[in-house]
Each structure stands twice: as structure tokens, then as C-alpha cells.
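Moving on to subunit A:
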Amino acid sequence: MTHNPRNIVLLPHNLPPAWGLTVQAAAERIRAWQNVAETRIVTRWTTEEIGSTGPGDRFFLVGRAEPLADLTGPDVRQFPVDLSTLMPWLAGDPSINLLALLKAEIEAADLGQTGEPVSLNPYPKVLVLGHGAAAEATIARLGQDGLETVWARTGHDISSFGSPPHPDNEKNTNLEILPCRQPLGIQGFAGRFAVRIETGDSIQEVWAGAVIICGAEEKIERIPESFRGLSIQTLSDFEAELFHGDSPDRTVQRDHLKIAFLTGLGRATSTSAMRRILTSSIKLAAETQADVYVLAPQVKVAEYGLERLYGRARDSGVTFIRLPEAGPEILSDPNHRPKFKVFDPLVQGHLILSPDLIVWDESSGLREDLTRWAEAFDLLSGSDRGLGPDNVLFLPSLTNRRGIMSLGPARGTDSGEIQTLEIETAVVEAQRFLTAGMELPQVIWWTGLCSRCLTCLRACPHGAVTFTDRPWFHPQACLACGICAAVCPGQAIDLIDSTDAQLKVRLDVLMARPREADRPRPRLVVFGCRRSAQIALRSAPPPEKPVDLIFAPLPCGGRLDERLVLEVLGQGVDGVMAAVCHPDNCRTQKGGLMADRRVSHIKTVIKSAGFDPRRLKFITLAPNMGLEFTRAVDTFTAELARPGADGA
Partner candidate 1 sequence: MSWALFLGCTVPVRNLNYEVSVRRTAARLGLNLTDLPDFGCCGFPLKSLDTKHALVLAARNLALAQAAGHDIVAVCSACAATLAEAEHLLAGDPRLAEKINRELARINLTYQGGVKVRHYTRLLDEEVGPDRIRAAVTRPLTGFRFAPHYGCHYLKPSAIMDYFDSPEEPRSLAELIEALGAEAVDYPGLKDCCGGGVLGVNEDLAQGLAFGKLYQLSRLDLAGLVVICPFCNVMFEGQQKAVAKKHEVQLKVPVFFYPQLLGLALGFSPDELGFKLNRIKNKDLLKAMED
Partner candidate 2 sequence: MADFDLNRADPDFKHAVAGRPGAENISRCYACGACSARCPVGDLNPEFDPRRLIRLVVLGLKEEVLSSPLLWFCSTCYTCQETCPEGVDFTEVLFALKNMAAEAGFFPPSMSAQVDLLRKHGRLYEVTDFENEKRRDLGLPELTEKPEHFQTILEHFQLGPETEA
């Protein structure tokens, strides 16, 4: 006999008095709801106390913030209903608030959808793009795991540091090498990519399950114009002289010289350059009487041993001066010696320095063609133009597209330690997309509502949507940002666990709470990302002025739906706030950004309809910013209370 999934409410036997109900009274009211099969009262949150489970049962843990780790059972699901996050905010009859919130959770859960599993038949090959040490190492690592590899090898007409080929790669029978002038484009999704490559004389299509972009190192010897004519030497030449070709005359000449190492202009300082500079400066300080200065925007020590080297350099008397990224101001000097002027924030004044010799770090910057590669692969670049967003959640080797990894020179990192980590994670990640299997989709699509307008295809930042006669949402590539669901003009798309219906029922139930007749508190709806706003709410102190807060959690800012916001405003809510992760903390990279755009758009729309755009607010925050969350709400209510705001 099949077991029908049941909704079971679990109440703790000691309800906080602030909730305004005895546990018996609460249980009685809840039992009266039709969609609740059972109400159980527990003394402790343990699986023994909770009792029997059946397949598909849904447990609502009232007053608990986290699900239980060991509550198992086929398809058993848990819905913690953490009232303590909202209760400090909800003045008025607490029993009404408690029950409304619980009802909203249960009704929303009832509307949850499960999609059909999708079968995956990947191409079990990995495509590596680039040349040089990083590419060689990546291929060797892939070879270790016996993975079939295609190497689109660039670098025939571009100079490199001349790194030797990896010995293992010559014997690798699973390796196919294609000469590559440049990549032209990519289609498909993780597990099934089709990459078009321009080889020397033709265009070839490579089918691969995963792509690893390694790029290549390049030495750039461009000394900026402003430094021309000054006594300047490249770091490589200086090292060659200092460590290998030193003649006694040279050493003597270095005494009483002011030597300034210059690095990091116009881009982030690199750890390998810093290592070279620190090593040279320590040797100079130890063996000569030279006055050594290091001028850099940052002293990057984020690698093994660098902090110790830095300490040694400082203790030897090397002086470190912080530069703006544009470089020092260069004053003219009648003696044609360079005169640098730099503002020192610690001293609160300008430092003037005339080095006798400038040692210029000419080590690799990023190649220009990376920008073209980014376009070809639809990849987001970071501020240093590397193929990886400025987002810690995508470190060390992930990009905005699942199945495509970038590392080493392609990412703008140049250090040995970090590169090893990047290669390891890229290879491990690649393997996830190479085996056949099944995956549950995150997106539900209704054919009857879809007009094949292609908006979802264009909106997806992760390349998860492909089109034949209909859109396909590939779970392999999907990050569940919700942007497609939010933008679809026909409302044909929903995210599992965050469907329009679920969001709507929650909002409806909570807004059905009566408002005070006399001088009601402002009613605010907050659409908040689960990763940041919902967690911040837990540590948020109650606001200065009482507020009737309705919190609608979203899986990502991208899920923020314009229609829902307009509906909610139309129902007489005083203000709507969107609270999402900081731009470079968004787990989908684009979700928060889309929410911001949408809020701006809604403001324009309602303004044209004669409503006050100040009724909408957009903030970004981190999970530990409870205090700031409250402050934002306080600011919002203060703005709404000002004359002219029609929400007042």
C-alpha cells in the first residue's frame, strides 16, 4: 500500500511565552488545518522524540533554525520554521503571527514541485586550451587519472618563457594535440560542449565534457613612457647581474646607491614578482651599503614563505613605500635624475625620492587575447581581466559557466603554489561532468505557456539553456539563480522550491494578518536572499520604530520577480525591500545584479503610474550583517514617513 506523504508539525513542549500561546492551544489550532496530518509535541529535538517517518513525509520543526542532521527516511523533508528570527520584529498579537507564518510555510511546501530526472550522456573528454608550464602541468595531471584529453595548443607564434615540456605528456596515449590559433566559439553545456577552434589552416570542432583554459605566460617588457630616459633596468636583467654575473666592480658601484624596485603599476602585484624582488633586496642589503626601496601598490605575501621573506627584508633595512596604482608622480629634475613624489598616508605628507637606479618588474601581465577568449566562451572577467569573476565563491578555478574552468595565466595568477591548487580543483571538477548519470533539474517549464521567445536563452548567464523546438534547461549547467523564471514573459518557468505559487501563497497568508486600525505600523515586504538576508535576520536587533515585516526568502537575488513585487505593492504594502548578497559574493555572480536592475526598473514603472518610487529599496549585505539589516529597515521606514512619500 502506498504511503501518502503527510505534513507533520512538530512543536517544542516549552513554547516561549513571547509567542503568546500555550503549546496545547497551538496544537489544537493547528490540528484544525486540513492539510496537517499530525501534530507532535517534542521535549528535545532528537530523532527518537520525533518518532516514525514515512516516505515523502514533510516535517515542520517549529522554533528551530536548522534541520536535523540525522532525520532520515525515503524522501523525508524538513522545514525548520525559525520564528525567533522574525518574532522580535513582530509586535501585536504574537499568536496570530506564529500561526500565520506556520500556515504560510505549510501551504508553500504543499505547492512544491519535483521535476523528472534528466539523463546525461556526456562526451568523456577534456579540452585544454593554452600552452606553457600551466598547460603542461594540467595535462600531466589529467593523464595521471587516465582521462582522454584534447590539447588545443596555442603558442606557435607567440613568445613564451620557454618552459620545457612535461616528460609525462610525451608518453600519454590518451592525449590528442591540435595546433590552435584561437578559439572561435562554444556551444552546449557542461558534459556536452562543442568548441570551434581555428587551427593553422582550418576550423575544427572539438566535442568535450569539460574545458580547462590555461592560457600562457608572456613576458612583457614595456616600460611606461614616463620612465623613458631614466636610469632603469628590468628585474630579470638585474637578477642576472646580481645573482649570476656579478663582477666586483658592480658591487662597489652599488654602494651608496639608492635603488628602487618598482612593481604592480596598473594591475595587481603578483606574488612571484614579489618573491623575486624580496630576494634581490635582501641580497642587496646583506652584501652592499645600498639604500633599498620597494615601491608597490601592495606587498603581496599570500604565498608560502613570503611573509617571512618580507620580515627579513624589513629587518635588513629595506624601506617599503605604498604607491597608487597609477604610479608615482614624477617631478622633473635638472640633473635628469628621476624624482618621485608619493603621498604616504601614515606620515600624512609627501615623500620625495630620487633613486639612482630603478629596477622595473617587467614580468607577465595578462595577454590581450584573453578578452577575445572571454567573448568566445561567454565568460565573465575579473577586474584584472582574468577569466574568472572577482568572487571568492568561484575560487580557485571556477568560472560563471559550469564545466569551464580557468587557471594560471588565464586567470591572472602566476604563483606556483596557487596554480597547483587550481589545477587540482579544475581536474576534479572536470571529472564530475564526464560520467553518465541522472540529475534532478532545478527548473520547471510549462510548454503551454511558452511562446518560444528565447528570452530565457539570452538571459541565462551560465549557458544552461539550449534550444531546439523548445528551451532545454540543463541541470549540469544550471546554478538556480532564478533569472530565467523572473524574466519569462509568459510565466512559463519556475524554480523548484521557489515557484511563483509558493512565493505567492506565503505572501498572501502573511498579508492576511490584520493591521492595526489606529496608526498601523508600516508593513514592509522584504525579498531576501537565503544566503545573506535570511541569515542576517537571525542576528538583526529589533528596529527602532516598530515594523510589520514580511520576509519572503529567495534562492538568489535573480529570482526577484517584478510581477510579484507589483502585486504586493498593489495590495497596499507600504514598502518593498530587496536584500541580496554583495555583488562579488553572489553565488551565481549575476543574480544580485539582476535584482538591482529589476528594482530600478520597477521604480521607473511605478513612477510613471504616479506612485512614489521611494517605496522600493535595494540593499546588498553579507550573512553576518544583522545590525546593518536593521539599520537599512530603520532608514527605509524613516524615508517612508517623510511627507510626500505616499506610503505614509
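Just so we're on the same page, a contact is a pair of C-beta atoms (placed from the backbone, for glycine too) under 8 Å apart; a residue touches a chain by one contact, two chains touch by 3 or more; residues count from 1.
As a selection rule, all candidates are chains of the complex that A comes from, given by their letters.
Values in this document were obtained by computation on a predicted structure and should not be read as measured data.
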{"item": "Options 1 or 2: the chain contacting subunit A in this complex", "value": "2"}
{"item": "Contact footprint of candidate 2 on subunit A as seen in their complex", "value": "258, 291, 293, 314-315, 317, 319, 341, 343-344, 346-354"}
